[in-house]
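Only one protein chain is missing; all other protein chains are in place.
The chains carry the letters A, B and C, assigned in the order they are written, with residues numbered from 1 in each.
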Amino acid sequence: MSIKVLYFASLRETLGYSHETLTLPATIATLGDLRAHLAKRGGAWEALDVGRNVRMAINQEMAGADTAVADRDEIAFFPPVTGG
Amino acid sequence: MSIKVLYFASLRETLGYSHETLTLPATIATLGDLRAHLAKRGGAWEALDVGRNVRMAINQEMAGADTAVADRDEIAFFPPVTGG
Amino acid sequence: MNSVSVQEADFDVGAEIAALSAGRNDVGAVASFVGLVRADKLAGEGSEVSAMTLEHYPGMTEKSLEAIVLDAGSRWQLLGTRVIHRFGRLTPGERIVFVGVASSHRGDAFAACEFIMDYLKTRAPFWKKEDTPEGGRWVDAREADDSAAARWEAPAG
Partner (left out) sequence: MNSVSVQEADFDVGAEIAALSAGRNDVGAVASFVGLVRADKLAGEGSEVSAMTLEHYPGMTEKSLEAIVLDAGSRWQLLGTRVIHRFGRLTPGERIVFVGVASSHRGDAFAACEFIMDYLKTRAPFWKKEDTPEGGRWVDAREADDSAAARWEAPAG
């Protein structure tokens, strides 16, 4: 399964990545799995730990940890929005 | 006691008067007295009868029937407002 | 920073809104309202309105608008308020009234703008006469306007 992952705002700066393309192991079924998988990279990636205030989107719609991840999905991690 | 009386909108058209200057008998102390005094003219002036939906102002402020009328007051009678 | 106009002439909405924050940097929110002449009448009635004439009580009109603006300023944190109300003959699609409110925060700006409109409908001495194919017809005060204004009578939130 190949997906695209985007990072925005303070999270983008913390991680030093704006986006990446990942091929995922079969053990990753949900957004929550993916988040834990990325957080395990350690260092700056601990910003994705479960306790942190991070929002997620799949294919440009807000999504929760239980949402299934599918091949070619566009997934995004970002802090709470502060628009307007 | 001399006062100025103004009439607006549908009331102005019904009465055929936009304004008049009146010298009042001493028996007229309040706005309610004045209204009754004018309604007694009969004919079109019955539009000022107590049961009719007429609003009143003294010196350009909304006022009730109990408000005292004083010399040189500007008094107005008009229907409920329909602005905006 | 507060200003009230009662006039026959049309007004420039963009310029009025811009003026509410011009030359300052503490305004975060400008809520505004434009009221226009509708050709369609209330549901259940039939004919089209071809034009309307707004009559007002010169002197009392300005006084009542200024009182409404002052009242709004005592209820919310405002940085500027602009009210313009036209009178005379107006055709469908024309602007009748403008209310613009500047504040640091949008909640105050929205509430004050709606408050001023609600009160303006029930307190300001304006009367509408509609020109219909059947002739001129004075518009009755609508209960909806009275109840919209009444909700502000409770202690301000």
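Assume a contact is a pair of C-beta atoms (placed from the backbone, for glycine too) under 8 Å apart; a residue touches a chain by one contact, two chains touch by 3 or more.
Since the model is a prediction, treat every value here as computed from it, not as a measurement.
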Taking the complete complex into account, which shown chains does the hidden chain touch?
-> A, C
When the complex is taken as a whole, what residues of chain A touch the one chain not shown?
-> 6, 8-10, 57, 60-62, 76, 78-84
Touch list for chain C against the chain that is not drawn | 12-15, 17-18, 21, 24-40, 92-93, 104, 106-107, 109-110, 113-114, 117, 148
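Operating definition for what follows: only the chains that are shown with their structure count from here on.
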Report, in whole Å, the distance between the mean C-alpha point of chain A and the mean C-alpha point of chain C.
-> 48
Rounded to the nearest Å, the gap between Cα centres of chain A and chain B is 73
Indicate the whole-number Å distance between the mean C-alpha point of chain B and the mean C-alpha point of chain C.
-> 26
Residues of chain A that touch two or more other chains: which are they?
-> none
Touching two or more other chains in chain C are residues none
